[in-house]
Structure formats: structure tokens, C-alpha cells
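Every protein chain but one is kept in place in this view of the complex.
Naming follows writing order (A and B), and every chain is counted from residue 1.
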Amino acid sequence: MHMADALVSPAVGGTLWAASAAMIAYSSSRVRKNLDERKVPLMGALGAFVFAAQMINFTIPATGSSGHLGGGLLLAILLGPYAAFLTIASVLMVQALFFADGGLLALGCNIINLGAFPAFIAYPLIYKKLVGRKTCQSRMVMAGVIAALVGLQLGSLGVVLQTVVSGVSALPFNTFLLLMQPIHLVIGVVEGVVTVLVVSFIYRARPEVLDSAHQDKPLGELPMRPLLAILIISALLIGGGLSWFASESPDGLEWSIARITGSDELPETDHKGHKQLAAIQEKTALLPGYSLPAETRDAHDPTPTAAEERIGTSLAGIVGGTITLSFCLLIGIFLKRRAHSQRIQASR
Amino acid sequence: MSHHKVEVKDLRYVYPDGTVALHDVSFRIHHGESVAIVGANGAGKSTLLLHLNGYLSATSGKIVIGDIQLAKHNLTEIRRTVGMVFQDPDDQLFMPTVFDDIAFGPLNMGLAAAEVESRVTEALERVGAANLRNKPPYHLSGGEKKRVAIATVLSMLPEILVLDEPTNGLDPYARRQLIALLQAFHHTRIVTSHDLDMVLELCERTIILQEGRVMADGPTLDIFGNEELLKTCRLEKPLAMQGCPICSPGSRVMPEQKPLVPPHGDKNHDHEH
Partner (left out) sequence: MLAIDGSLLDFKQLDLLAMRQTAIHRLDPRAKVLTTLIFIICVVSFGRYEISAMLPFLIYPVVLMTVGDLPGGYLLRKILIVIPFALVIGIFNPVFDRQVIMQFGPFEIWGGWISCMSILMRAILTTSVALILVAVTGFPATCEALEKLGMPKVFAVQLLFLYRYIFVLTDESVRTSRARQLRTFGRRGLGIRQFGSMIGHLLLRTWNRAERIHMAMLSRGFSGEFHTTHRQSRFGREEIVFMGGWIAFFVLFRVYNAPQLLGRLFTGTMP
């Protein structure tokens, strides 16, 4: 599943953006260094292939629902981790821009979830280790399924963590996890089977294609370190962001922890930062005084809690909102008219 | 001017799996000549072409372009001299716009920006596609793609043009346009094709390949006049040389002359009466 901009907070989105940008930079330099120039058009064409392949749906046996190829693991098998990572990242970027699938800020999350996990963990640490040097059908099937499974489980765990830490969605961690992981278990098995089917098809038709990918430098050992470092650093950063959220804002983890533990009210927080934030929120919220629980409001809060006042401010929000909306519309109509009349003048 | 000659001597190419694709092929093409290489599917035409700019390297034998014998160290120079136009223009046009594509070769040659600019303009005008300059390749028609593909090669100012199936997949109008364009070139031209009518118009000389061997090499008209030879090489006289079946009914058995109903069918019909 793609993370969407609408569900991501700037801290989470920004952190993962930075992490994925670092990974892209590192992978680019790796691809550049042991440049096999044949790979330049190959990566592009295979990226387009994933795009094209995703347009074709197949029926998942025994369920009646349909699925399509994810392609992360397949690309890693065909291209090796670094080139595959860049290829997946490029596919995700086109999806974000052309289909607004995911979104620009959430792009970092998606690149990590759908690119880094299959390319840097599922393929080198699982698939390659399990398949070993010899390519035999049954081992390939097993390795493919397990690798795809792990890759997708990690990816969906990423989605859950990023969503919960962002705190835009109210889904509690446990519930969301229980929702996502089993679905991705099924998707993982299917992805693994499809990947192996395609790989063994290629193996029969043109074995040298797979050999060339295998002859790439072994990627299981040394060069993985910087990447793991990036992963760990970004995890720490997220953790940092997480605690920042927990201490300064009711949004985010604290809030979802409160949900999980079943208490409807948030624990009191008396940080200075929180008060400032609350003050800003008072100024900016549609419904000031309601976006924060009563306990956290303090003395200088100008809004009384009387019932009429509530309706008054809510009304203010709605009236003001309507005026703003009509204003947007008017600007649009005005500009369109002007452009139209200019065009008429130009054509005269 | 021996400068732009192409000489292929005892060229032999064996695929990694042991299949012999070319059996000691030899020929010599002079400056300004326009030569067709024809043959059935799998005769070795494409393999031969891929040797001419060093993409494949011969198992044995040699290729001399101009005065240089093709070898690993002079590939750059050879590729500048021999301009290759591939069969599917989608393979050749890989850049975001027509301009970028035509500039690709000159930029790789290390030319200055101004020089690149003028080469692109010149090449586009040469193929009559100046209006397509800033378009992305996927918005072009088949004929436009083909002409732009030729321009991508012309911008490197090659002395020899090699074209693989240039008229493949074009509509009659675009095909006619392309033939006229190619006729106007003064380069040495080597063309492979199944479009023998185009060959008849474009090339004064034809080489027939069959199963990796040169079966014939001579003036196009002579070769296409030899029906026996064409038949053994799984080819057919170009339509332009066949005589029109409608205007000259004697020349061919026409379908209308056959009885429409099989004889025994008639008999059955009779029995019922």
C-alpha cells in the first residue's frame, strides 16, 4: 500500500525523505562506480516494464480477488540491489507525479517501504542466501516466497508505523497492525509465487540474463553497511521525531497510545512548548478549544467554555470557510474570464 | 576516393551456442554506392549489419571502413563514420525530445554547444522535420519517427549510412516520402529490406544472403530478373517487375479463370436432378 500525503506529518515525511534521498545518492554512486553501461537503458526499460506489468491483473487463486505484480523483488533479482532500488524509486516517483499515487511528501516513505526493503533486505539477505550458488527450481520458489513475504511484511509495518507516528489517522497501532500484516501475508505469498514464475520463465528462455545479474559483486557483505547505517539513522531520527511528538503535541504517538490503552483522555502535559503550540492552535484551529482536551488549556486561554460560545466559534468557522471557498471560486472564474478575453483579443 | 569504401573480407560469425550465422562473407562497397542486402528471415542480414559498426565482433575475417580496419580501439571513429539507423525507431529515440535525441551523438563527440545546435538544425531540415524539434518522440507518427531517427544519425555527419528495414511499418505516403529522402542522399548507403520495390528504386546494386552466405552480388535489375535465383533464396520479384495481372491477363493465371465450383460438386448437383 502506498502512503499518502494526507496521512503523513511533516516530521515523518521529511525524515524519510531525507533517508530515501541519502539512499538514492548512495545507490547512484554505487551504480556509477561499477558502471555496467548496458544497465542504463535496461534499468529504464525494466522500470517501464513494471509499470506496464502492473496494468495487467491476475486472479488470486481461491479468493476471486485480483492482484498485480509489485515487482520490487523481481527487479532486485534481475538488476541487483542498487540498480533495483533506483528503478523502484523512479517508478514510485512517476506514480506520485502522474497518478498522485502516494504523493510528493510521502514519496520518501514509499521509497523506503516498497524499495529499500525488497532491494536491500529481502533480496540480498534472504533470497540470495537461500538460493545459494545453484539455481534449482524448488529452492527458488521457497526463497522467492519467503523473500517476498519478508519484504512486504516490513513494508506494511513501515506503513503502519509511519501512519501512527504521523498521527493524522486515529487508527490505533494494534488495530492497524492487525489489519495490515495479514493482508500483506497473502499479498506476499502471491508476489513471491508470481516473481518466481516470471524468473523461471526467463531462466528457461534466456538463462544468461539471470547469470549476468548473479555475477554482480556479492552484495550481501561489506557494501551493505552504509545502507544499514542509513536505515538505522533514519530509524533513530523517526524515534527522535516520535518523542518530539510525544512530548510536544497531542498528535501522534501519545495520542495513539492513549487510544490503545483505552483511556479517552490524554495524560496531562505541562511543557512550555506544548502551551505555545496550544496557543498557536487556538489561533489557527477551526474549532479553537476543541482540538485540545480541556485539561491542557490554561488560564490565559481567551475562549470560555460556555455552550453558546462553542456554537458561536463553530459557526464562525463555517461562515468564514464558506466565504473563503466562494472567494477561491471567484478568483478562478475571474482569471478564466480574463484569460478568455485576452485570447479573444489576441485572435483579433 | 577510396576513403569511404566498405570492405568485408571472409567475415565469419559463430554464435556462442555454436550456430554459424555468417559463412565467410566478402564484398566491397565503393564510395557513394547504394547497396541493398536482401534475404529471407534469418539469412544473417541483421548480424552482418551489427558487424559494420563493431557491435558484434567477428569470429574471423576483417572489416575495413575507409582506410581503417575495424578493431576495439578505433570503435569510436568507426561509429562516427558509419551511421546506423535501426529498424524500430522507438529503440533509437530514447531522449525526452527530438532535439535531445539528435544532439545525443554530437554531444558524445564532445562538440561545443553552438556546433551541436547548428548540427541539429541542419539534420532536422535535411529530413524535413524542423517543426518537430521540441516534441517528445512518443507524440510522433511512424513516418515522423523514422525521419527523426535518420536525423539522429545525420547530425554526426557520417560518411556511410546503414539502414535496417527503413520502410518497415510505414504507410504508402510515408514510405514514398522516405524513399525520396534517401534518394537525395549522397552518402554510401547500405540498406537491408524485404521491400524489394524500394530496393529497385533506391539501390543500383544488390547482395543476396542466404543462410549466412553471399548467394549473389550484382546490379539490382539483373538479380531481380533471375527468377530461379530468387526462388531458391525464398524471395520474389518486386511487384513493379511482375507486370500487372489486370492489364496483361496472359502473364499470370488469374483467380477468375479457375472454375468457381469444384467439378465433383457439379456432379453431385447433377445427380439430384
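Heads up, the rule we're going with is that a residue touches a chain if its C-beta (ideal position, glycine included) is under 8 Å from a C-beta of that chain, and two chains touch if they have at least 3 such contacts.
Worth saying up front: this structure is predicted, and the values here are computed from it rather than measured.
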Chains shown that the absent chain touches, full complex: A, B
Listed residues A:Cys136, A:Leu178 or A:Leu325, member touching the removed chain: A:Leu325
Sole residue of B:Ser34, B:Gln92 or B:Thr192 that reaches the chain not shown, by the stated touch rule: B:Gln92
For chain A, the residues touching the chain missing from this view: 1-2, 4-10, 13-14, 24-25, 28-29, 31-32, 35, 37-38, 40-49, 51-53, 55-61, 66, 69, 86-87, 89-91, 93-94, 96-101, 103-105, 163, 167-172, 175, 190, 193-194, 197-198, 201-202, 205-206, 209, 251, 259, 264, 280-281, 283-288, 290-291, 293, 302-303, 307, 309-321, 323-325, 327-329, 331-332, 335-336, 339
Absent-chain interface as seen on chain B, which is shown: 50, 53, 55, 76, 79-80, 82-84, 86, 88, 90-92, 94-97, 99-100, 103-105, 107-109, 113, 116, 136-139, 152-153, 156
